[in-house]
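A protein chain is absent from this complex, but the other protein chains hold their places.
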Amino acid sequence: MSGVYQAEIVSNNSIDNEAYLLTLKAPEIARASMPGNFVQLKIEMADGGFWRRPFSVLDTDGGNIKILYKPLGKGTLALTKFPPGKIVSVIGALGNSFSFPSRDSMIILTGGGIGVPPLYNLAKHLIKSDYNPRNIHFFNGAAGHDSIVYLEESAELGINVYAVTEDGSMGIKGYVTDGVKQFLNGMSKTSLSNEPVMYACGPMPMLRAVGLMVSEYDVYCEMALEALMPCGFGICMGCVVMARDDKSVEGFSYKRVCREGPVFRADDIIWETDGKKWLNY
Amino acid sequence: MSGVYQAEIVSNNSIDNEAYLLTLKAPEIARASMPGNFVQLKIEMADGGFWRRPFSVLDTDGGNIKILYKPLGKGTLALTKFPPGKIVSVIGALGNSFSFPSRDSMIILTGGGIGVPPLYNLAKHLIKSDYNPRNIHFFNGAAGHDSIVYLEESAELGINVYAVTEDGSMGIKGYVTDGVKQFLNGMSKTSLSNEPVMYACGPMPMLRAVGLMVSEYDVYCEMALEALMPCGFGICMGCVVMARDDKSVEGFSYKRVCREGPVFRADDIIWETDGKKWLNY
Amino acid sequence: MAELLTEIAGIEFKNPVWLASGTCGYGEELTDFYGLDELGAIVTKTISLEPRAGHPPPRVFETSSGMLNAIGLQNVGVDKFISEKVPFLRKHRAKLVVNVAGRSVDEYCRVSETLNSVSDDVVMIELNMSCPNVASGMEFSKKPSLASELVKSVKKITPIPVIAKLSPNVSDITEIAVAVEEGGADALSMINTLVGMAVDVNTFKPRLSNITGGLSGPAIKPVALAMVYRASQAVKLPIIGIGGIRNVEDVIEFMLCGASAVQVGTANFIDPMTPMNISHDLDIWLERKGFTSPSELIGKIEVE
Partner (left out) sequence: MAELLTEIAGIEFKNPVWLASGTCGYGEELTDFYGLDELGAIVTKTISLEPRAGHPPPRVFETSSGMLNAIGLQNVGVDKFISEKVPFLRKHRAKLVVNVAGRSVDEYCRVSETLNSVSDDVVMIELNMSCPNVASGMEFSKKPSLASELVKSVKKITPIPVIAKLSPNVSDITEIAVAVEEGGADALSMINTLVGMAVDVNTFKPRLSNITGGLSGPAIKPVALAMVYRASQAVKLPIIGIGGIRNVEDVIEFMLCGASAVQVGTANFIDPMTPMNISHDLDIWLERKGFTSPSELIGKIEVE
């Protein structure tokens, strides 16, 4: 159950690669939050911006929640100026969360850009639940070396971390899905007893590519989607995606990313109908 | 001639009594500005506020201009958070300015609330032009002791300074016009060679009272008016006051506070017509 | 303490602060934040005869102090609403107003008639008149004769009092207000959203899959106030003011312009506690100003 809380900013610092780490004192949310959950932050901003802004929970630490964000537009830019001690209104924990895989799975985390936080959170939770870090493979994709986030911190969890950059300035060159495909191809050659399970988060065009990939490779996959979110807790019907729905006459229904999601099974998402993409991608 | 300038904030500090002193590096404006002039500051603010906010020039200091302001609403409150080094867009110098009185006048400055800055500026200019500080009488009115601004700084100019507070917590008790009336009454009793000349600035209800007073006492008076100012440089026709105008058929015309003003002769302002006040006072 | 009890068309509401249609679902999600019985009333998302999937995404876009939406009346349909949603709302003692739409007068009537089976639960029906009429192409709330006919027909078929919810996209709001009054409406609510659009300058595509959508939020408050004011001069019906309401001052403005109650819409998205905060602040505001009931403010704007 989520609520509206007044949270004090504990710290708000620029870390590597243009990303900021925000720590908020929000014990109720910290207690309730699971990997995949997000919060809605109220940010006073200029230019008539007034919606809250959604951010995944990166981590919890006692009564604090941590958020990793990139300043992109008016809200996130204004947020970078918020000093410690300031009180912000935050709604959370929101949305559903990733399901945990069976113990012996080969766990593949596929994150693009600012989609890394919920996957980091998942990895940390899995390890806390005694999953073997060596079975966790985190593909962290970005445009280039300078825009990759939280790579070292992920490596510190003892998991396998792979950088994938579009310009090849770090790690594997290509889209993050290229990196994962190489890995999956390698896997199928060696006979591994571990069944691969994938978790993905990132911009929608990337998730779409992941969706095509997992159906090709027949890999179980859950993905945390992005959407514009006027509310974040299910009352506006604005953030929907087209999802398979056997119970509906049409065979699909529009599901709320904020409520039925943000985590969906990849094979539940319908990316196009009649050859037309239903999103601006 | 005014222009749009990018000015660096030199300092922005809370001084006495909830007022802030803002110093901006704006050499062109500093050079051009005369007492009564004002500037239009661009302040990024929440809640869809987007007009610039007008502030009188309090003082100039080399290439800097100083502004004394009270945080009242969304713009001025946001301004208090602006750190030194920040660049703000400022338009100025705007408006007309006070005319200088004849050398031997008894100069009465009547300021209410945040109407003090242009009068301080005038006093300073007069002294610089070798007017006798002893002939300058500055009545500084406010609700109470805690809301009076720039009293000591004014006294440091060597002029006569009188605090007038509505609650009597400092100086004369009453409205600022009560203080001035006492003074004028005293003057008429002693036979002074000096002709009184008045300059006033403050909220419109106070200026209206000043207007009635000077017509009663037959004292020449110039006043710097307030108005909501969408532009500040004469293109919107939004900031007008009703002013006597012999050239117009109706005997009046609407004059722009930002352009024909902010300084008007008190006897040019029409405060009511057909018994109806033309403003919400 | 001031008394917030508000009467509209003979029905008593705990306070004059309601939730606007389409901005509170069927109330379920909001029970995370407060008890539905604390509201003046909750107006459901528009209910149609058949379930509707709604428009494909993107459905929403943020604009300067406003937002565009083209949800496309996604809803469960009146039957499922009655079987699945009403019991929940009943259990939570929500004061229930059902917003209804149809593609024809007949469809509006059939939805309203179906609601008769739960007339103990439904205190009022609100007709969403911004739906395009299949036959004429025009919205029901754009042509006075259509508007009047619609209200008349629904009034004939149901004993539940009827609110006509007007669209602001008209040349003369008073004409429509008078028409629905003549049609027998028990109250007016206004305004629905203004037609608007936005374009992505990178992709050249509209920001909404439906191309145009409805503009709501603080941006439209001045328009809503003017329409409430004008309508209140033209009709005797109680008016429920809607548009950009975020705080108690906004509510006072609407009441001074002639509204008897208000609905909070887009503001719920930013802070679901808005209606609770407003009722609380309204109490304090009235008390401080020496009023004993919000009804003392209705239409009390001083013009001269």
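Here the chain labels run A, B and C in written order, and each chain numbers its own residues starting at 1.
Rule of thumb we're sticking to: contacts are C-beta pairs under 8 Å (C-beta built on N, C-alpha and C of every residue); 3 or more make two chains touch, one makes a residue touch a chain.
The structure displayed is predicted, hence computed values, not measured ones.
Engineer: Based on the whole assembly, the unshown chain contacts which displayed chains?
Structural biologist: Looking at the entire complex, the absent chain's contacts are A, B, C.
Engineer: From the list B:Phe100, B:Tyr220 or B:Phe252, pick the residue that touches the absent chain.
Structural biologist: B:Phe252
Engineer: Which chain B residues touch the hidden chain?
Structural biologist: The missing chain touches chain B at positions 1-4, 42, 47-52, 89, 91, 227-228, 230-242, 248-250, 252-254, 259, 278-280.
Engineer: Suppose we count only contacts with the excluded chain; which residues of chain A make the list?
Structural biologist: Counting over the whole complex, chain A touches the hidden chain at residues 47-48, 276.
Engineer: Across the whole complex, list the residues on chain C that are touched by the chain not included here.
Structural biologist: Residue positions of chain C that touch the missing chain: 63-66, 68, 138, 142, 169-172, 194-199, 201, 203-206, 211-212, 215, 217-223, 225-226, 229-230, 244, 249, 252-253, 256-257, 300-303.
The rule we apply is simple: only the chains that are shown with their structure count from here on.
Engineer: I'd like the most central chain, judged by C-alpha centroids against the all-protein C-alpha centroid.
Structural biologist: The chain sitting closest to the overall C-alpha centre is C.
Engineer: Which whole number of Å gives the spacing of the CA centres of chain B and chain C?
Structural biologist: 47
Engineer: For chain A versus chain C, what separation do you get between their C-alpha means, in angstrom?
Structural biologist: 36
Engineer: What positions in chain C touch 2 or more of the other chains?
Structural biologist: Residues 64-65, 218-219 of chain C touch two or more partner chains.
Engineer: Residues of chain B that touch two or more other chains: which are they?
Structural biologist: Residue numbers touching two or more other chains: 47-48.
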